[in-house]
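Missing here is one protein chain; the remaining ones are kept as they sit in the complex.
After this line comes chain A, so read on.
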Amino acid sequence: RQRTMTDHKTSKEQKYDRQLRLWGDHGQEALENAHVCLINATATGTEILKNLVLPGIGAFTIVDGHKVSGEDVGNNFFLTSSSIGKNRAQAATELLQELNSDVSGNFVEEVSVNVNILYFFHRFSLVIGVQLPESTCLRLGSVLWDAGVTFLVCRTYGLIGYMRLIVKEHTVIESHPDNALEDLRLDQPFTELKHHIESYNLDSMEKKVRLIIDIIVVAKYLEKWYSEHNSQLPKNYKEKEAFRQLIREGILTNENGKPEDEENFEEAIKNVNTTLNPTKVPSATEDIFNAEQCENITSQSPSFWVMAQGVRDFVRNEGNGKLPVRGTIPDMIADSDKFIKLQNVYRDKAMKDAAVVSKHVEALLQSVGKPPESISEEEIKLFCKSAAFLRVVRCRSLAEEYSMDTFNKDEITSCMDSTDSEMVLYLMLHSVDRFYQQHSRYPGVYNYQVEEDINNLKLCVNSLLQEYSLNVNVKDDYIHEFCRYGAAEPHTVAAFLGGSAAQEAIKIITHQFVPFNNTFLYNAMSQTSATFQL
């Protein structure tokens, strides 16, 4: 039997089994085709890479011109004392490579000024910049933005972790939402579903035979409700209770006048809230339909947008304002035969809808001179199934974040209404960068510097706030604390960021799950975090 050939699991499948259950074989493939660049193999950097090497990233390249110091070895699992004095990129590559022989590890001591920087970075799926001074971030950020290469900035500063994602546009088909609503269409049943519901006649069924399915029960009673309520769904708690009562009254009573034990009726009553959600296009999907990229399809358009227009056209025509049917239903207590029949009603409709979308997509491709096979049936089916969960993430450039004209004054000011908001950490990081620019060092690195640097750092804070006309209060405590940190990179904070950043990188590479947008701050003192869109 053919079965046995596909049963043999490769050792890679066994090794990666636990993560394949999260992002599937296609996600793993994307990971294995990716090449990530890390700038600076500090503890934060190597922790990030470790969490990419272990799941099997295709390749990594570390760019780092620093020599390994005693301090470096102290907080970095991928450096040993025997590497003190050696190039840090090389030393770290050896011990990271050793984690997984499937991965190809490379290092570059520095990107020579003679090399075209754009050319160098273009080969990477993602560039991760760690512990970079502000000026370097901005310069590199500008190059990568123009080249269309995604850039993830990470920083551990004392007990604070910081991440900034810069990508012009990142599309996600498989966002895998935690609590997705089902697509049952009970409020507006499609023809085939209507017919199927009609094939059941509740009143003529005896108790034994009535073990049907709770959503059929809901559908039947919804018909009754519609006839009395102008085809409007029960809207509030009161109406839903009334609807539940309607179902309750339908429960057969036995000879003694006591209600029979009817499991499906009970389940129907319990699940009213989830089965009666109105069918509509979610706002995130609407936004995608209305986006410029969806409207103007060219031969350069990524398949995401081509399919988006295909679905949009479906919604506006054959779909009558509704997305293609998803095709899945939740499990419910029911006779196998009846359940499978019902499941097939949804599955068949989903296939039909996807076929219509396919036609739209084909026509689109042809209109821009591309062969219809450029987008496969599989891709279109997946897109249709995920239509309610599509997401697009657009991050502003660093230039926009920093520019006097476009920085997000409102967000910063309103967050700072609460003086212990993580936003103060963001302002402090900017301030220490200013300090670095002025003094060529970070504040409080040596014990004797701490006291005097507090005043100097305060000047930097004030000049920052003044320059940006930010009328906010930065407590002295934070200024003192950031001097106290002395730009330390404690391992546990680096490790927290290492896990966080690696997962965001995996999201970018696999296009599954949704990346953050766009600034993440972690405070290890309070074990709290926040995400800002700056």
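Simple rule for what comes next: a contact is a pair of C-beta atoms (placed from the backbone, for glycine too) under 8 Å apart; a residue touches a chain by one contact, two chains touch by 3 or more; residues count from 1.
In this text, contacts and distances are computed from a predicted model.
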item	value
Omitted chain, identified by the protein name its UniProt record gives, among "Phospholipid-transporting ATPase", "Phosphatidylinositol glycan anchor biosynthesis, class T", "Signal peptidase complex subunit 1" or "NEDD8-activating enzyme E1 catalytic subunit"	"NEDD8-activating enzyme E1 catalytic subunit"
Identified contact with the non-displayed chain, of A:S69, A:S135, A:N296 or A:Q438	A:S69
Residues of chain A in contact with the chain not shown	3, 6-7, 9, 11, 14-22, 43, 47, 50-51, 54-56, 69-71, 73-77, 80-81, 84, 99, 158-159, 175-178, 331, 333-337, 339-340, 343, 444, 447, 450, 476-477, 480-481, 484-486, 488-493, 495-496, 498-500, 502-504, 506, 513-517, 520, 522, 524-529, 531
